[in-house]
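Shown next, in C-alpha cells, is the structure this report addresses.
Excluded from the complex is one protein chain; the other protein chains are retained at their positions.
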Amino acid sequence: MTELIAEGDDVYLYLDQKRTYLVKVEAEKSFHTHKGYIQLGDLIGKEYGTQIASSMDIVFVAMKPTLRDYIFKSSRRTQISYPKDISLIIMFSGISSGSRVVEAGTGTGALTSAIAHYVKPAGKVYTYEVRQEFQKNAQKNLERAHLLDYVELKEGDVTQGIEETDLDAIILDMATPWLVIPHAYKALKGSGVLVSFSPTIDQVVKVVESLEDHCFMCIDTVETFIRFMQVARGKTRPQTVMTGHTGYITFARKSLPAPPVPED
Amino acid sequence: MTELIAEGDDVYLYLDQKRTYLVKVEAEKSFHTHKGYIQLGDLIGKEYGTQIASSMDIVFVAMKPTLRDYIFKSSRRTQISYPKDISLIIMFSGISSGSRVVEAGTGTGALTSAIAHYVKPAGKVYTYEVRQEFQKNAQKNLERAHLLDYVELKEGDVTQGIEETDLDAIILDMATPWLVIPHAYKALKGSGVLVSFSPTIDQVVKVVESLEDHCFMCIDTVETFIRFMQVARGKTRPQTVMTGHTGYITFARKSLPAPPVPED
Amino acid sequence: MTELIAEGDDVYLYLDQKRTYLVKVEAEKSFHTHKGYIQLGDLIGKEYGTQIASSMDIVFVAMKPTLRDYIFKSSRRTQISYPKDISLIIMFSGISSGSRVVEAGTGTGALTSAIAHYVKPAGKVYTYEVRQEFQKNAQKNLERAHLLDYVELKEGDVTQGIEETDLDAIILDMATPWLVIPHAYKALKGSGVLVSFSPTIDQVVKVVESLEDHCFMCIDTVETFIRFMQVARGKTRPQTVMTGHTGYITFARKSLPAPPVPED
Partner (left out) sequence: MTELIAEGDDVYLYLDQKRTYLVKVEAEKSFHTHKGYIQLGDLIGKEYGTQIASSMDIVFVAMKPTLRDYIFKSSRRTQISYPKDISLIIMFSGISSGSRVVEAGTGTGALTSAIAHYVKPAGKVYTYEVRQEFQKNAQKNLERAHLLDYVELKEGDVTQGIEETDLDAIILDMATPWLVIPHAYKALKGSGVLVSFSPTIDQVVKVVESLEDHCFMCIDTVETFIRFMQVARGKTRPQTVMTGHTGYITFARKSLPAPPVPED
C-alpha cells in the first residue's frame, strides 16, 4: 500500500547532489531556500518521491529519508565519507535484527542510529557517553530518525566497566579504546565481535595489543576509501574531491580461554 | 543465556587469518587439516569461542559464523574485497528489518544472503536468476546460512519485467542493468532505491543515462577500496596485497513525474 | 664549494607546510607576511638553508628552490597532487639529459619546466600552444626557473602537424589528444614514447583507439594517487585531505609497420 506524507513526517528535499535538506512537514510552514520557498503543507497526502515547485518554479523532490540521510545530516563529520566506515562496521560486526549491542561513545548519535536501524525491532543498543551535552543532541537525532525506542542512552564511562553481559557486539569510537578491552571481554558472549574505530595508527597498535592480551582472535584492521564518480557520456571521470582518511577499523572476536595443552 | 554448539550447527574454525574453515558439526565426524584432525563431536555442548586442539596439538577456535563468514565462503569472488561493496549497497539502499527487496541476478547468493540477513524476520528478498544451475547453489548457500525463509528464489529475467510492486529497493548485479530500469521504476514505491553494481565504466554510463531518462533522482556512482593493515609494534604497515577494482556502485531513487510547470 | 644567495636569486621561504613563498632576493626590498616582514637584503651572501627572523621574530628558512617548488608555485592546479603525475610521465617517457621532446599544450609551463629540467643541458623541449596569452605566462615561469634556454615556445596547433622529427618523446596534455596521434607517429623516432594526460575516461578510450590504429604498442593507462601523512609519535595518521583525481596517463611506444606475414 502506498505510504503518504503526513503532518510531522520528515522529508528529504532534493534539488541536486549538493543541495539537499532534511525538513519536518508542518501544514502552516514554508521552507526557504535560495531557490524560493516551498509550502510544506502542499506535501501532506502526497506520495513520497513527489516533485514540488518552489515559489521560483524550481523543482524539488520530496524523498522519504533513509538511514543515510539521517546520518549525513546529523553532523558535519559524517558527510561524504563516514558512511563507508559505518557500513563496514555494521557488516563485519555480524549484527542484525534482534542483536544486543553496546556502543561507546555516543557522540552525535550517527553510528548509534545505524546500529539501531539494523537491530530493530527486537534488538537494543546500549550507548555510553561521558559528556552529558552530547547525549541530548544524540537523543534528538535518534528521535527524529524514529530509532529512539531501540536505544538506551547511558551516561557512563566504559573504561570503568560495562553493565550489560552476553552481548552480540561492542562497537567503540572513542579516544582510548584499549582501556575498554578487559571489560568488553567480560560483557561479550563467546564468539562475540569487538569493533574499534580510531583515527591514529598509535591507537590501533594499542588496541590490537590489548586484544591479543585478552584472548580475542580473528583480529583484522582495515581502512576504507570511497570515491565518487561524475558520470555523463563524454565527460565521465572520478571526482576531484575525496576524503583521504577518516580512521582505521579493527575487528576481533572473543575466544574462550585455551584448554590445558597436553604435554608432548 | 549462553548459546551452545549443537549437532548440525556450523562453526567457523579459525587457525589464523589465512586458514579458516566453515564446518558443519556432526558427532561422528572429524575435520582434517594440514595441522591434524579435529573431533567435531567434542564441540557439541561447548560455548561458541571455544578453543579446541587438533590431533597435532594445534589450537583452533570454534567461532559462531557471522554473515561475513558465510559470504566469504560462498564463492571465491567474494573473498577479501566484495564485502566492502555489499556493506555499502545495504546501507545506501536504506533497507532494514521488514523491507521488501528485489535482487537480480542471484549468482552465488552472497549478496542475497546479505540482503536477507538485514530484512529478516518480517521482510523478503525476491531474487531473480535466469541460469537454473546457479539457483541450486544459491539455495544451498542460503539454507546453510539459515536465511532461506526470507528469500523467494525466482527463475526469470528481470529485463522482461518484475512481478513485485511497491518495493523498498531493487538491487542489480547483472550484465545489462540498463534494460531493467523501466521495469524497476514501476516496481518500486515512490522514493524507493535502485542500486546497480557493474565492473565496467561503460555499464555505469548506460545505467545512469537510463535512470535519468526514467525519472530517477539522487543519482550517485561510487567505487570503494579496502586495505588491510598488518599491525604489530615496530612492524606496522599496510598489507602489500590489495584488490584494485571490483566494480562501481550506482544508487538512485524513484521520483514521481513532475507536476505541470506554470508558465513564466 | 658552498653556493651563496646572490641578488636576483629566488629563495623558497619556508615557515611551515602551509606557508611557503617563492621570492626574488632584492637588496632594498622587504617581503611582507602575516608574521612580519623580512629584509631580503639580509639574505645576500648567506648560504642556502639559512634561517632568518622576521620583524615579529618569527623564523623562516631560505631554501634554494627545487623543481617541485617552481611547479607548485606556477599554478594552483599543480598544487598538492599534480607532481605525482608529472614525475611518472617523466620516468615512463624515458627521457634524460639530451633528449628531444615535443609537448602540447604549454599551459602554465609547469610540465614544460619539468621536461626541461631533465633534458638540460643538451636536450630540448619544443612546446606548442595555441593560446598566445598562455605563452607569455609560461615564458615568465620558465625564465624564473632558469629553464628557458632549453625550451622553444611555439605558437601552433599540434592537431595540424608537428614540425620536428626523430623525437625521443611526445607529451600531450590537451583536450583532443587523439587528433595528434598520426602526426606524433611521424614525428617520433622508432620506439619513441608517446604520453597523454587526460582527465576523462572518454578521452582515454579515444586516445587508446587511435594509438592502436597507428601502430603504437606497449600501451598502458594508469592513474596515480598520493596521500600525505601526519607523522608525530602518538598522533601518526594519514591526512584527511586528499585529491581524488587529476587525470589518467596513457603511455605508448612507436612500432614500425609489421613485416608481411607469411601465409599459413
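Letters A, B and C mark the chains in the order given here, with residues in each chain numbered from 1 onward.
The rule is simple: a contact is a pair of C-beta atoms (placed from the backbone, for glycine too) under 8 Å apart; a residue touches a chain by one contact, two chains touch by 3 or more.
Fair warning: this is a prediction, and the values are worked out from it, not measured in the lab.
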{"item": "Neighbouring displayed chains - absent chain, whole complex", "value": "B, C"}
{"item": "Option from A:5, A:23, A:167 or A:201 whose C-beta touches the chain left out", "value": "A:201"}
{"item": "Listed residues C:53, C:130 or C:179, member touching the removed chain", "value": "C:53"}
{"item": "Chain not shown, touching residues in subunit B", "value": "199-202, 223, 227-228, 233-246"}
{"item": "Sites on subunit C contacted by the missing partner chain, in the whole complex", "value": "1-3, 14, 17, 20, 47-53, 57, 59, 61, 63-64, 66-68, 83-84, 86-88, 90-94, 96-97, 114, 117-118, 120-121, 166, 189-193, 201, 204-205, 208-209, 217-229, 231-233, 236, 238, 248, 250, 253-259, 261-262, 264"}
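The rule we apply is simple: only the chains that are shown with their structure count from here on.
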{"item": "Topology of the chain contact graph, where touching chains are joined (line, ring, star, complete, other)", "value": "line"}
{"item": "Chain whose mean Cα position lies farthest from subunit B", "value": "C"}
{"item": "Degree value of the rotation bringing subunit B onto subunit C, based on Cα positions, nearest 5", "value": "180"}
{"item": "Interface composition of copies subunit A and subunit C: same or different, split at half", "value": "same"}
{"item": "Rounded Å distance between subunit A and subunit B, as computed from the means of their C-alpha atoms", "value": "20"}
{"item": "Intercentroid distance (Cα basis), subunit C paired with subunit A, Å", "value": "43"}
{"item": "Overlap residues in subunit C, where contacts from two or more other chains coincide", "value": "201"}
